[in-house]
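Have a look at the structure below before the remarks.
With one protein chain removed, the remaining protein chains of the complex are shown where they sit.
By written order: A and B. Residues from 1 in each chain.
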Amino acid sequence: MATLALEGIRKSFGPVEVLHGIDLDVADGEMIVMVGASGCGKSTLLRLVAGLEVPTEGRILIGGRDVTALEPAERDIAMVFQNYALYPHMTVFGNMAYGLKIRGLPRAEIARRVQEAADLLGIGALLDRRPRQLSGGQRQRVAMGRAIVREPKLFLFDEPLSNLDAKLRVQMRAEIRRLQRRLGVTSLFVTHDQTEAMTLGDRLVVMNAGRAAQVATPMQVWSRPADVFVAGFIGSPAMNFLDATLTHGGTAATLRAGPVLPFADGRRAGPEGMGLVLGIRPEHVLAAAPGEAGEWEAAVTVVVELAEPLGSETVLHGRLPDGEELTARLPAAEVPALGGAAQVSLALRLPAAALHVFEASGGRRLDPVA
Amino acid sequence: MQRKAIFGGRALPYALLLPQLAVTLVFFFWPAGMALYQSVLREDPFGLAAEFVWFENFAEVLSDPGYLQSLRTTAVFAASVTLLSLSAGLFLAVQADKVRRGAGLYRTLLIWPYAVAPAVAAVLWLFLFHPEIGLLGRALNAAGIPWDYRLNGGQAMALVVLAASWKQVSYNFLFFLAGLHAIPASVLEAAAIDGAKPVRRFWTVVFPLLSPTTFFLLVVNLVYAFFDTFGVIHALTRGGPGNATETLIYRVYVDGVDNLDLGGSAAQSVILMAIVVALTAIQFRYIERRVHY
């Protein structure tokens, strides 16, 4: 159990820099989820912490000790791989015991630890099996067990759930969380799945193109995304983005589609006419009859292109008059019968309180002036 | 192709490579270099002095009617062995492919000759075709066909071809059988629905689909006939009668070991290396092409 600190980590493969300076402080016992699209550098970052790659620049400290130059085995960490990387020719016991054997632990101690971990994971009866005789979920548990028996300072998870089917993934997700809480081991978890990220992490590191776009709790990331990328990445269906300009002395935005939206939370600093991107989540868009918009709302009309009924809710994909796309997630009862006819127009309301304001250039979140 | 995950270590990889490289350098590169070197030298008969003669050895070898004769002999020998063993192997494979019951037994009974050394194969066929003690050799003589491979060059060639092909049939059989198994049944059924008659189906569908296997075996059999049949000839005919069965490899051996013509033998070695390089290049171009399919 230990803290983890990354200081100015850069990594290049040949001429290509894939990590452009990452700083991160992880508290003892914390579960950090690194999430991002493929190629964003999240796996590379994990491998740097594991010692499987060497950073081009920067330091890695585990429990305050600089481990940047140490071999993986000397870092006192354990890792669960995406494909589990079990030794196919060893039994479950052999797989879990291998690292302990190499460290020269006494036999009895190895047997005790393996048995304990196996019982914890519910694979105590499988110790004599070989990996190929196990199901995907069981292999996953063995891979976890191999990490647990080591009693490391740090757990590293490299998309460990992505090879499981959907149902098992949900189950293992909860189990990993429980286990991590119970053992209290500081953990880094890499995934491309936002649901996994939201449910597992104490804090998220949202990675974009080799940078940490935002480091925050899941709710902060969702409610106050740091930039357009984070806003679009977290949440499903993805947040709507509408082009706008700063008007009315910084107190409102005028949509390219026409309507004016006042800022509910305060004035934004910036020159009149500055380019903005307004974000609004589909679930915050409301249905309304035309012309009924209140003071803190903007009324828009969309041409519906596709309606996806999900049962209690319906997801509408439509287009504003200026051609911008807008997705709304409405209670099924509020959606009028659209029939098969194309080009149905529908009035919607955009509540100002649900608005996220970003700079058009750079995409940073633009907070109200204090 | 490279792998991402590797180990560190400076001296260790060299230590691991050392045995292989040592053997390679001492027993492959050194002699090959010597062959190249000697091929442009001429030593006096006592080995006391050597003279640099450029390509004279090559010119001499290539203008020697005996060498050209053995080149022809090799061509006839290699072509015969390849043709005989390929067609017999293909025929047996096609038959075995049809059998469902006992297929494994037939396979076992047909592949064991591959284990027999070429020289031992030669000895076995000698027991059969010896003009005085061999079952078939005597039968031929009794039937009024004068048979003695020790006197008749054509018969000697026929016997070494037979003995050399025998074990290679097993090899070709095995690969053709695998090739036949790999042809999807649906293709054959489609051809049948198209109305092609069985024999025609074989030549227009099955045989073309086997062509990668056939080409691969063609090269392998040529290499075998060129280089691996020394034992057959040495054990059966010693290149005779006359020079009727003297192949290139046999000649290198005779010129080097018996006649002690180092320069000439080295020049022949270099020519042979060129042939191997050419055959290997053909083989690899073919493999590359197959990979890119």
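The criterion applied here is as follows: a contact is a pair of C-beta atoms (placed from the backbone, for glycine too) under 8 Å apart; a residue touches a chain by one contact, two chains touch by 3 or more.
We adopt the following convention: contacts and distances are computed from a predicted model.
The listed options are "Putrescine-binding periplasmic protein", "sn-glycerol-3-phosphate transport system permease protein UgpE", "DNA ligase (ATP)" or "Ion-translocating oxidoreductase complex subunit E", and the UniProt record of the chain not shown names that protein "sn-glycerol-3-phosphate transport system permease protein UgpE". Interchain touches from the omitted chain, evaluated on the whole complex, reach A, B. Here one chain is not drawn; of B:Val116, B:Leu140, B:Leu209 or B:Ile282, the residue touching it is B:Val116. Residue A:Pro72 is the one among A:Gly29, A:Gly58 or A:Pro72 that touches the chain missing from this view.
Seen across the whole complex, the unshown chain contacts chain A at 50-52, 71-73, 77-79, 81-89, 98-99, 102-103, 131-132, 139, 146.
Annotation for chain B: contacts to the undisplayed chain at residues 1, 3-7, 9-10, 12-14, 16-17, 19-21, 23-35, 38, 88, 91-92, 94-100, 106-128, 130, 132-135, 138, 150, 166, 169-171, 174-175, 177-178, 181-182, 185, 188-189, 191-192, 197-199, 201-202, 216, 220, 227-228, 230-231, 234-235, 238, 249, 252-253, 256-257, 262, 265-266, 269, 272-273, 275-277, 280, 287.
Note that only the chains that are shown with their structure count from here on.
Centroid to centroid, with C-alpha atoms defining each point, chain A and chain B lie 62 Å apart.
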